[in-house]
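Of the protein chains in this complex, all but one are displayed in their positions.
After this line comes subunit A, so read on.
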C-alpha cells in the first residue's frame, strides 16, 4: 500500500511538471502580453521597454528556470495584468468553481444514476423512451446553446431565475443544469449498461429463483457490482466538469476559474494560467487516485499492488 502511494506520488509529480512545462512553452511561443497591455499608439521602442521591464525579453529557458525556482519556494509569481499575486487571483475564484462543480455533479449523479437504473430495469416501457430522449438531448446539445436557451426561457421570458452572476442560491440552478447535463447523460448510459450487464449474470438468476424481487436483487447486489465502471466515469467526469465550466462560466457570468482561464489565456497572463493548469492537473491526478482507493473499498478482490 505504501509502495503504491509512493509510486503514484512520483507519477503525479512527473505528470504535473510535464503539463506545466508544455503549457509554459506553448504560451510563451505564441506571444507575450506586452502587445495586449500597451495602448495601441505605442511605438516599437515603448513596447520593447515595457517588455524588458516585465522580463519577457529574457530567453525562454531563463524565464522557465526562474519560474520553476519560484515554484520550489512556493512563489507562484505576480499577474502582469492585474499586478496581484497569481495565487490570490485563482484562490479568490476557486470557491465559485467548487460550488458550480458540486451543483453540476448533484444534477449528474442525482438524475443520471436513477435514470440509468430505470432505463436498465424497465426496458421497453414508455418511461424508458422518455428518459432515453432526455439523455440523448443532454448528450448532444452543446453547453453554450443550452445555457443561452435556459437564460432566454427561465430568465428573460418567465423571469423565474436570475440571468447571470453568483450570489443567491437560485443563481446556481441554471448553470448547474447546463453544466451537469452532459455528465448526467454519461452517468445514465454507463449505469444502464453496467446494470444490464450484471442482470445477465448467474447470481441474479439465483437470487430471483430464491424469490427475491427484481428491485431487491438490483438494490442489494447488482448496484454494488455495477458501481466499478460508474466510479471510473465519475473520476473522469470531475475533470470534464472543470473543462466544461470554461464555457458555462462565461455564458452565465459565473466568476469561477473557467472564466478566469479564458480571460488569462486571452490576455497572456502567463502566471495566472500556470496556477490554473497546476490546479486542474492536480485535481485530475487526485481524482484518479481517489477512484483507485474507492475500487478497493467497493470490491475487496481488487488489491493495490506493484
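Rule of thumb we're sticking to: contacts are C-beta pairs under 8 Å (C-beta built on N, C-alpha and C of every residue); 3 or more make two chains touch, one makes a residue touch a chain; residues count from 1.
In this section, contacts and distances are computed from a predicted model.
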| item | value |
| --- | --- |
| Name per UniProt, for the chain absent here [options: "ABC transporter substrate-binding protein", "Phosphonate C-P lyase system protein PhnH", "Tryptophan synthase alpha chain" or "Sarcosine oxidase subunit delta"] | "ABC transporter substrate-binding protein" |
| Absent-chain contact - pick from A:195, A:260 or A:276 | A:260 |
| Identified contact with the non-displayed chain, of A:76, A:187 or A:252 | A:252 |
| Residue, one of A:30, A:72 or A:200, that touches the chain absent here | A:30 |
| Chain not shown: contacting residue from A:47, A:71, A:141 or A:228 | A:47 |
| For subunit A, residues in touch with the removed chain | 30-33, 35-44, 46-47, 49-50, 53-54, 81-84, 89, 92-93, 148, 151-152, 155-156, 159, 162-166, 250-253, 255, 259-260, 262-263, 265-268 |
